[in-house]
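Left out: one protein chain. Kept in place: all the others.
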Amino acid sequence: MSLATLDAATLYGLMGAVLVGIGLYGIVLHDVFIRRLLAFNLLGGGVFILFGVIARRGAGAGFPGDPVPQALVITGVVVAFCATALAITLIERLAAKDEASDGDDHS
Amino acid sequence: MLGLALDLLIAALVIGVALWTVRTRDDFAAIVGFVAYGLLLTLAWARLAAYDVALTEAAIGGGVTGVILLRASIRLKPVATARKPIGARILVGLLCAAISAALAAVVLLPMTPAPSLAIEVRTHLASTGLGNPIAGVLMAYRALDTFLETVVVLLALFGVWSLTPDAAWGGRPAMAVPAAAFGPLPLFGRLLIPVGIVIGVYIVWVGADAPGGKFQGATILAAMWILAMMAGLTQAPSIGRWRLRLLLAAGPIVFLAIGLAGIPLAGAFLAYPEALAKPLILLIEVALTLSIAATLGLLVAGPPDVTPGVEP
Amino acid sequence: MADALTVAAVIVLAIAAVGLVRVLRGPSRIDRMMAVQLLGSGSVAVLVLLAVGSGTDALVDIALTLALLAAFASIALATTLAQKATAAAKAEHAPGTPAS
Partner (left out) sequence: MTALVALFSTAAIGAGIIFFLAGTVGLIRFPDGLTRLHALTKADNLGLGLIVIGLLPLSSSVGMALKLVVIWALVQFAGATVAQLIARVARSTERGE
């Protein structure tokens, strides 16, 4: 094992590592659900970029990157979007329910 | 060297926008920050030569994810919350920094030689008849994952629909824009949507041999559908219509049928007979594109909130 | 020429970044929307410069997709703002009636 050379892959790898930290910070410290969801997506972006770095370093056989991690990331991005869509709908319903029960309290 | 300067600038901007998104007080501002984050990540993926992923990020990351978050920001009331005490912020910050540092160490001390399946992919790509290695991986080696992924997309829509208020069940999602904001939107929609559909189909088509593919193209098509709803050119369909449900299920059904046919014909579930690999993969891609585009569009539109039979 | 185009890409992105910093700080939501708009066209410019510089067709396709989806996101942002403004105006004029 030796220190990685400073190339684009290493640079973006460090960026991905920082993004994971930022996302985690947001998830832990935010009370508002939608902000947590945003932070969760920031974290996801960082994890995907780390996969991209693995792919870039695995370049070979005439490909600019290892296709397998890239295919994994594409699946990941789509599934992350679906999870976000479901979570958003849950948050909306929860807010609507809270509003309705607040109304009951007042009446 | 020049390239590295560009990479450094992109990385700094991504981190800056991410920090801003987490720290800002205004929810709408945070969503704007997230859309910017998606745009910049696309550049990062392009610089990593992961062009397929860059296309996905451009379509999904900033585009439809941003729009779905905006939908929520209209419906949710802003909640005022106090900042956490400084001690908690420092403690959490330190822990998160430690995790980042550990990941950074992994990045800085890579395995040599780097693990890679690129050579295996190159050896077997020819048997799929495809030129794009990522499409090959998605449709051949990891066909089961891709199949399950399309089912997950559909399940997410079931989840969203199951959160429909009782009164609106069987109705359709509302995507109305107030008349004051209409302005040039309908004209814009009429001109842009046909162009967008052509681009979406093109991205699916080139996906066989060059970066592109069904998820990216389907996302563009879904975005055009949503745009038509926002511009008031069309309404979201009622979720009870059987033709809509058939469209949603067609992709996974075709995929499953061809996969099952692979057991007698090619010896394994989701295996393709050598001679027919490319036409079969194309058939699956076309069916999946239509289903995924419809599913993603309805995911963005959300659960029905217009009671059936009642027009607003 | 490829080097010159990379330099141009760096300059365009740096300019967009300066604008981004200015407008993300607000004060209004409209300023923030403009930030996205500027960053969208800046990113498209960076991608086409890199595409021609390296002769990579895929980068042009990414620029095409980004141009389309950035426009989509910008329009969604604008209509969201309009809806929020209408809702706020309604709440002001007729308190008690729920905004539709």
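So that you can tell them apart, the chains are marked A, B and C in the order they are listed, and the count of residues begins at 1 in each.
Heads up, the rule we're going with is that a residue touches a chain if its C-beta (ideal position, glycine included) is under 8 Å from a C-beta of that chain, and two chains touch if they have at least 3 such contacts.
Given the structure is predicted, the values throughout are model-derived calculations rather than measurements.
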Exercise. Check the whole complex and report which displayed chains the hidden chain contacts.
Key: B, C
Self-check item: Interface with the undisplayed chain - residues on chain C
Solution: 1, 4-5, 8, 11-12, 15-16, 18-19, 22-23, 28, 30-31, 33-34, 37-38, 40-42, 44-45, 48-49, 51-52, 55, 57, 60-61, 63-64, 67-68, 70-71, 74-75, 78-79, 81-82, 85-86, 88-89, 92
Practice problem: Could I get the residues of chain B that touch the absent chain, sorted low to high? | Solution: 180-181, 183-185, 188, 191-192, 195
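One rule holds in what follows: only the chains that are shown with their structure count from here on.
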Exercise. Using the contact definition from the top, classify how the chains connect: line, ring, star, complete or other.
Key: line
Quiz prompt | For chain C, residues contacting two or more additional chains | solution = none
Quiz prompt | Sites on chain B at which at least two other chains make contact | solution = 3, 64, 73
Quiz item: Which residues of chain A touch chain B in their complex?
Solution: 1-4, 6-26, 28-32, 34-35, 37-39, 41-42, 45, 48-50, 52-68, 70-75, 77-79, 81-86, 88-93, 95-96, 99
Quiz prompt | Residue ranges of chain B in contact with chain C within the complex | solution = 2-3, 5-6, 9-10, 13, 16-17, 20, 26, 28-29, 32-33, 35-36, 39-40, 42-43, 46, 51, 54-55, 58-59, 62-64, 66-67, 70, 73-74, 177-178, 180-181, 185, 188, 192, 196, 199, 203, 206, 210-212, 216, 219-220, 223, 226-227, 230, 312
Quiz item: Any idea which chain C residues touch chain B in the complex?
Solution: 3, 6-7, 9-10, 13-14, 17, 20-21, 24, 26, 29, 32-33, 35-36, 39-40, 43, 46-47, 50, 56-59, 61-62, 64-66, 68-73, 75-80, 82-84, 86-87, 100
